[in-house]
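In what follows, a structure is listed as structure tokens, so that the remarks can point back to it.
Up next, subunit A:
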Amino acid sequence: MNQFLSSIHYESWILHALLILPLVGMLPIVLAPARLARHLALWLTVLEFLLSLGLWWAYVPGAGTMQFTATVDWLPQWGIAYRVGLDGISLFMVLLSTGLMPLCVLGSWHYITTKERGYYALLLALLTGMLGVFLALDLFVFYVFWEVMLIPMYFIIGIWGGQRRLYAAIKFFLYTFVGSLLMLVAILVMVRQVGAATGEYSFAYDHLLANASLLGKSAPWLFAAFALAFAIKVPIFPFHTWLPDAHVEAPTAGSVLLASILLKMGTYGFLRFAVPFFPQVALGPVVTVIMVTLAIIGVIYGALVAMVQPDVKKLVAYSSVSHLGFVMLGIWASTLQSVQGALMVMIGHGLSTGALFFLIGMLYERRHTRLIADFGGIARVVPLFSAVFTLVALASIGLPGLNGFIGEFLVLVGSFGRHPWATGLATTGVIFAAAYLLWALQRIIFNSLDNPENKGLKDLSLREALVLLPLVLGIVWLGLYPRPVLQRMEPSARSYLEIIEPHLQPTTQAQVPVRVEVAP
Partner candidate 1 sequence: MLLGPSLALSAILFSLGVAGVLLRRNAIVLFMCIELMLNAVNLAFVALAQVHGISGQVIVFFVMTVAAAEAAVGLAIILAIFRHTESVDLNNINLLKG
Partner candidate 2 sequence: MMTEAVFYFFAVVAVLAALLCITQRNPVSAALWLVTTMFCLAAIYVLLNAHFVAAIQVLVYAGAIMVLFLFVIMLLNVGHAKSDLRGFSFWLLAVVVVGVLGGRLLPLINYTPERLTLEFSRTEALANPDIVFPEGRAGAEATENEGVVGAVAQPLFQTYLVPFEITSVLLLAAIIGAVVLAKRRL
Partner candidate 3 sequence: MLEQLHEATSGGLAGTAADWIWLTVALPFAGFLINGTLSFLKPKAKTAVSVIGVGVMILAFALAVMIFFAVKAAHPAAPYVVQLWSWMPVGTLQINFAFQVDQLSTVMLLIVTGVGGLIHLFSVGYMHEDAGYPRYFAYLNLFVSFMLVLVLGSSFPVMFVGWEGVGLCSYLLIGFWYDVKANSDAGKKAFIMNRIGDFGFLLAMFLIWTHVGSLDFTAVFAEAPARLALGGGVVTAITLFLLLGCTGKSAQIPLYTWLPDAMAGPTPVSALIHAATMVTAGVYLVARTNVLFALAPTSSLVTAGIGAATALFAATIGLKQYDIKKVLAYSTVSQLGYMFLGVGALNFTGGIFHLVTHAFFKALLFLGAGSVIHAMHHAYHATHSHEDAQDMRNMGGLRRYMPWTFALMGIATLAIAGIPPFAGFFSKDEILGAAFARGAENPLYYACYAMGVIAAFITAFYMARLMAMTFFGENRTGETERQHLHEAPWIMTGPLVVLGGLSLLGGLINVPELLGGHAGLHHWLEPVLAPGLALTTVPEVSHSTEYLLIGAAVLVGAIGLVVGYRYTLARTIVPASRAEPDHGFGRVLFHKYYVDELYDRLVVRPLVWLSDAVLWRKVDQEMVDGMGVNGTAGAAKVLGRIGSFLQNGYVGAYVVAFLVGALWILITVVP
């Protein structure tokens, strides 16, 4: 495989191709007749995914450094260039995005009946935006993608959304906009100060990262600005209230992408920018206490509120708040296990929550309601659906053997040494998770089938099965054999930790741990 890839100089063009292809793809979709739109979109996204798949082999885990890097001058007088690259952290975010996109297209197959062309074009634009955020190594480029990605999602929610879509759309937009604009100011201040200190005014990630220590006393403010932008995206309590609205109103694919990719941008931002730039602030005692507390609140609060939601989409939305709390905890515990665990949660949550939203969407297509109370006992009429639903729910509960467990376990086991009490509290999340998901599960697919409207439900169609199958496989695979993923992200996680090492308080982790023989 590697020979083949190198023979076609894969590494030299792949990232650009990934970013360009969707944009170019928008053209035929907009021009072609509406009925072809979805087919075109499907093929384009599949092609994109196949292209990106090569990264799995082409990426060399060896060093934790950026790979496939490329630089093209854009605004030289401002020290801005199109700089992209990819490491073990972004690799999986990229694969997740490209992998989910075809499923989203399939998932919208019958859901979207109006303005298809615009819809699928926007999906592709969104894809570029998301990939750009994960690949950008220039803060200007990063910011541009970060913002640009807003618009397609804004339209997707606003045009194809539910009843209160306008409210949800503008709320989503404004929330993110506040944060990101303050981040913009922070970026500029940072570039200026670093430039003043080093004499080189550049938005290059490496340059800023290397000299971030020169920032001095303005660092807390800068960190605050970055943190706010990312905290809103994650979302961390109390910046989360846009999420339920956006999720509930967005069409299926929108919710899926929101949950699976967009939320991860927040945590990704923390890992890539906020913490490495300002470790002395981020990992200082005060901020650590605040962030860990917020993470714990997120875990428990999200779970408890999710438990009492009448709308199943809202339920999943709040459950995301809860899951992302684990990620934040993992990031702030900053041990190898916790960080890799956080990444695993990001991936795992992407798969399982994505699947959940697809399933809810399928229910909605059949019954045009999302109220849990309207269902019950449908396992009798849609056994396959119920089986998948149960499996996915269990994955999201964190049943060992499925992907949810790996991440949560690693996060918790890694965090315990540093924040025992917080970790203990966070662990209660597993109880609440079981509580809200099983309760919902019972009220939707179990109990007696008393609502006559549910009697005629159809089980999964082949298309729907095709949408869910990859996710289910991923869920099981990552649960049983996450090693390939863990191996690929470990070096990057290590180099991340090396950056922040000097600013960490020591943990009570047992030194010289027992060696155990390693199986292949």
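On the choice of candidates, all candidates are chains of the complex that A comes from, given by their letters.
As a working rule, a residue touches a chain if its C-beta (ideal position, glycine included) is under 8 Å from a C-beta of that chain, and two chains touch if they have at least 3 such contacts; residues count from 1.
Computed from a predicted model, the values in this text were never measured in an experiment.
A.B. asks: Please find, within this complex, the candidate from 1, 2 or 3 that touches subunit A.
C.D. replies: The single touching candidate among 1, 2 or 3 is 3.
A.B. asks: For a test of understanding, state which residues of subunit A touch candidate 3 in their complex under the given definition.
C.D. replies: Answer in residue numbers: 171, 174-175, 237-238, 240-242, 301, 304-305, 307-309, 336-337, 340-341, 377, 379-380, 383-384, 387, 394, 399-401, 406, 409-410, 412-414, 416-417, 420, 423-424, 427-428, 430-431, 434-435, 438-439, 442, 445-449, 480-483, 486-487, 490, 508-514, 516-520.
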